[in-house]
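Dumping the structure here so I can ask a few things about it.
Note that this complex is displayed minus one protein chain, with the remaining chains in position.
In order of appearance the chains are A and B, and numbering begins at 1 in each one.
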Amino acid sequence: MSGTMQSRENVALEIRGLRIDVAESGADIVDEVDLTIRRGEVLGLVGESGSGKTTIGLAVLGHARRGVAIHGGTVRIGDRDLNGLDAKELRSVRGKLVSYVPQDPGTALNPALRIGKQIMEVLETHGFGANQAEREARVVEVLSEVMLPGVPEFLRRYPHQLSGGQQQRVGLAMAFACRPAVIVLDEPTTGLDVSTQTHVLQTIRDLAARHGVAALYVTHDLAVVATLADQVAVMYAGRVVEQGSTADIFANPAHPYTRYLVAAAPEMDGDRQMVGLVGRAPSPGKRPVGCAFALRCELATEECVAEFPAVTDVGTDRPHQVRCVHAFGVPDRTALRVASTARVARESEVALSIRHVDAGYSGTNVVHDVSFDIQRGECVALVGESGSGKSTLSRSIGGLHREWTGEIVLDGTPLEKSSRNRPVAQRLSIQYVFQNPYSSLHPRRPVAESIARPLAIAGVDAREAAIEVDRMLERVSLGSAYGSRYPDQLSGGERQRVAIARALVSKPHMLICDEVTSALDVLVQAAIIELLVDLQRDLGLAMLFVTHNLPLVRSIAQRVAVMSDGKIVELGDTAQTLRHPQEEYTKRLLADTPVIPTFSND
Amino acid sequence: MSAEKPAGVWRSSLRLWRTRIGIALVLLLVGVAIVGPWVAKFSPSEFAGTPNTRHVPGTWLGTDYLGQDVVSRFLHGGRSILWMASVSTLLGFVFGAAIGLVAAYNRGRLDDVLMRGMDILLAFPQLLLALVALTTIGPEPWLIITIVAFTTMPRIARITRGATVPVVERDFIGAAEALGESRFRIITKELLPNVTGPLLVEANLRLTYSIATIAGLGFLGFATEVNAADWGQMVQENRTALTVAPWGTLLPAFAIALLTVGTGLIADGVSRTVAGVDRGRPDA
Partner (left out) sequence: MVGAPRGALAIIGVVRTSMGIFKLIVRRVLLGVFTLLVVSFAVFALTNLLGDPVQRLLGRGALPEVVKAKRAELGLDRPFFTRYFEWLKGMLTGDPGNSFSNGDAVMDIVGDRIKNSLFLMFVASMVSIPLSLFIGARAALRRDKSFDRVTSNQMLIFAAMPEFVVGAFLTVLLATNVWHVFPATSRIRPGEAPWSDWKGVILPAITLTLAVTPHVSRTMRAAMIEVLESDYVEMARLKGLPERAVLWRHAFPNAVGPTLQVIALNIAYLAGGVVVVESLFNYRGIGIALRDAIPVANAPIVQFIAMFIATIYVVCNLLADLGAILVTPRLRTRLQ
């Protein structure tokens, strides 16, 4: 095995048996983590929110957040074990040997320091170069590596004078400044537009390859991992449950959880239906002895819950490790492959008609002359980058935004601007589901009461309303027992179901969904989409589905409207538009959107 | 998972020792103020012995500058402070909270006008105006209450507005608006229950300062008639004799100190609880 011998020498980062606890209770946040990254390689660490990705990422720099303690294991970079270093030695390693790129550069750059200084201080601290002149030259050089101008005018700027993409590049420049051996990137593109994301990802890949840096790339976005990483490690409830080469993971996922993840990823133009999974991962301190996925796994047997499954290598010619008793077992539902989303026969009756709508804020227009119709029983997706005016338009329809002109007609009657001026029946027949389920429910009110409000406004009596609320809770797969709970006792996905129940309880004709899945993990997102598709079909709803996530559109909408700078640039049949976009803007958007490529099964 | 109502801020704050100690202190002094006049041996202005004397037969802690019994006057002197402070805080609180909520919810012009109005009130040299008004009109309780309520109101309004603005931006308010709920209902049913924590803290703090202000007016000799039994005024009248008869000053000073520290501790306990609740919120 000379191949392995050789690659062994190239190992830049080696994590063995890493365990990190909540300091107070001793509950494990992550445990039994083994990861290896070679020079010039990118390891994608994926998993849902709370699975422990950031915790591991920070541990690679020997850092634990407040209240968290590194309990044991080794984190080896070159020949040094970071877990054995004292504070002073750690400082000399951080930023020099291993560096960190944060998730949100907007908050991770000091607002009171010029960016030139923020890059320079890394070099100064670690004594990079022989003198100040060399360091200044390095600042300019590293900025050009991340494709930013190294001119004095730029160096003197403060973070708020940069765009999000530029801020993230400054973050990259800071990380690469001392030419580290290992770099940890924690969801560095989450807040960026797709086109900016594409450029930043490209930069990361180039830099890692050119300088032989080992990169740990933390993300929840499978598509990004598929396009960027050489190796993938999948986390669930604080454990790495599967790892191997990117091709193996995507073409032959062995762990049921990975299979679900792949099945839940929206596909831009395949014919596979998105499959979701309800439930959530147990949090630290509440994890079972055995496989933590057993609660949601269709293949679970007694063996699974008895103890945590050991590592099995299922790879043929290269390592492919999995912790599952029934590796390669295929859960029923993930195999689902339907011809296409069951299409609703479109009724040719117009539910909502938007005519020449302009909308804006204190005089500045952000939506320009938008006109389109939504038919009964039809879902139209409104896509576009952030700031394109999607939310402003949808809030205008919902009566939440008042500064607009033009005409919006519902079932033949023009709408007043403010929801307060609309008749009750009209208010109830347009319903709105918000982006963030953590903020859209009254925190101090049981969810049944929240759901019952529209009925109370409609004048339905309390007993009848209670029955209706229970029915609605069943309909969104929560069950009437959930009615007495408070929002903080629900997960994000459950809250979003409550929000949907509240929106549908008054039997509206028109449902507006504003980025309703963007705060949710992929599996939960897929489950919510499944629910919405079901409901829309059964109730014959007209729906406006606002999103910046193009691949999602395929699974839910019959038509798609592409918005750019406040204008609708393209409007057409979903499949047609995604396959053969007509407009330049749509083409670019599609090209920049990362998708999971097809990996051959070899 | 149980579906209990999340414990209110007040109830959870009772778990902290500082809140309990605070409540105990306040109850103790409220008890003294209420029961005191009945158990006092002398009436407030009764002559008990040689003035400014530490050891006088029949008194515990001696006599004051007019030869009146210190302990009896102490037992009589709490009522006025306590009830005036409570009523003025309550008034300031109700109006301040209402203004803050309305300003935060309406934004725009109304918000500007209301809050600038509060700013102007804050710029008034209140103590001084209080002195002038009390001299002109006389030490009337209603006047003291009005003045202190006016000092309290703008501060409560500011805090309320500050706490409410982030709540207004949350989507469940948007959801209520989309349903066409009335402004009144949104303010009372959607906003108010979500700012009770910070309001409770502020109410306790303001109570502390109202007590201090009213005691201070008494100390300056403006809150009461000459020789009235009032803790603040007692400090003033007896401090020249501190060396020979310290209790005339010290006893009322201790009473005021324990009372204000008590309400301060309650405020602190509640505010710690609020901070804890906020930190535990899974919001992102």
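In the analysis below, a residue touches a chain if its C-beta (ideal position, glycine included) is under 8 Å from a C-beta of that chain, and two chains touch if they have at least 3 such contacts.
Values in this document were obtained by computation on a predicted structure and should not be read as measured data.
J.: From the listed residues B:V56, B:I99, B:A157 or B:A215, report the one that touches the chain absent from this view.
T.: Per the contact definition at the top, the residue touching the missing chain is B:A215.
J.: Tell me which of B:T50, B:T135 or B:S182 is the one touching the absent chain.
T.: Within the whole complex, the residue contacting the unshown chain is B:T135.
J.: Pick out which of A:S99, A:T203 or A:S450 touches the chain that's been left out of the picture.
T.: A:S99
J.: Determine which one of A:P111, A:G412 or A:G459 touches the chain that has been left out.
T.: A:P111
J.: Of the residues A:R16, A:H63 or A:R420, which one touches the chain left out of the display?
T.: Spelled out, the listed residue whose C-beta touches the missing chain is A:H63.
J.: In the whole complex, what residues of chain B lie against the chain that is missing from view?
T.: Residues touching the hidden chain, for chain B, are 107, 116, 119-120, 122-129, 131-133, 135-137, 168-169, 171, 174, 208, 211-213, 215-216, 219-220, 232, 235-236, 239, 242-243, 246, 249-250, 253, 256-257, 260-261, 263-265, 268, 284.
J.: Even though one chain is hidden, which residues of chain A still touch it in the full complex?
T.: On the chain A side, contact with the omitted chain comes from 58, 61, 63, 65-66, 90-96, 99-100, 102-104, 106-113, 121-122, 125-126, 158, 160-161, 164, 174, 190-193, 361-362, 364, 386-387, 390-392, 395, 400-401, 435-436, 515, 518-519, 548.
Following the convention adopted for this analysis, only the chains that are shown with their structure count from here on.
J.: Can you name the residues of chain A that touch chain B in the complex?
T.: Residues 395, 398-400, 419-420, 422, 424, 427-428, 430-432, 434-436, 438-446, 450, 453-454, 457, 484-486, 488-489, 499, 502, 519 of chain A touch chain B in their complex.
J.: Could you list, by residue number, the parts of chain B that touch chain A in their complex?
T.: 1, 3, 5-6, 170-172, 174-181, 190, 193-194, 281-284
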